Structures are given as C-alpha cells and as structure tokens.
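Of the protein chains in this complex, one is absent; all others appear in place.
On to chain A.
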Amino acid sequence: MTSPLEQKKIKIAGPSVVTANRTWDGIVVYRTAAKGWSAELSEAAIVRNSDEARALLAESIADDVGAIGPYIAPVQIGEDGKILPGNLREQIRRTGVTIGQPAQV
C-alpha cells in the first residue's frame, strides 16, 4: 500500500477514481462525473487511462475548497457493476478501521 502521498507519476493499470477528504470535516469523498464530491464510492467517476486520470485529478485539485489532498486510487468493478476499493488502504478508508474502537472492545 504505497502511500499516495508519494504518488508522483500518473500511471494507472485499471479502473481508478479520484478520492480526497472533504475540507470542512475531513471525511472521505470521491470525485463524481458531475464535477462534485460524494461520500459514496458508487457515485465516483471512473477513469480507465492516464489521460482521463490526469484530467480528473486536475479538475479535483482545482476544487480546493471542496476537498483536499486528491489522488488517484485503484478500484475494482464487480460483475454487477459495483465499484469496490482496489487495495487495503482504500478498503480501510471506505469502511473504516479494521479494529474495534476502544468503546467496542
């Protein structure tokens, strides 16, 4: 799970999305095709090549008030068309910590 903070070159190997954190509260959001942000991965715009990814990222970076720290993250598309996180890091960002939080232990 190489940190996306080290993401320097835009090179994607499969379907990807742009994800970030919403500015006012920090929650995980995804860039939508409607040039907005959504907390639902299912509403994310999917890019499939580097040019598309670069364009979506540039548009996301320009929306500095809406969300911060945008980067390209891999996703998997299920047989039913459902969008799923492409790695453990993104799985954790989407579904939360893999541990019980103290109140639950």
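Here are a few things to note about the model shown:
Convention: a contact is a pair of C-beta atoms (placed from the backbone, for glycine too) under 8 Å apart; a residue touches a chain by one contact, two chains touch by 3 or more; residues count from 1.
The rule is short, and it goes like this: contacts and distances are computed from a predicted model.
For the chain that does not appear here, its UniProt entry gives the protein name "Nitrite/sulfite reductase", which is one of "ABC transporter ATP-binding protein", "ADOP family duplicated permease", "Fatty acid desaturase" or "Nitrite/sulfite reductase".
Counting the whole complex, the residues of chain A in touch with the unshown chain are 1-5, 21, 23-28, 64-65, 68-69, 87-89, 92-93, 96-103, 105.
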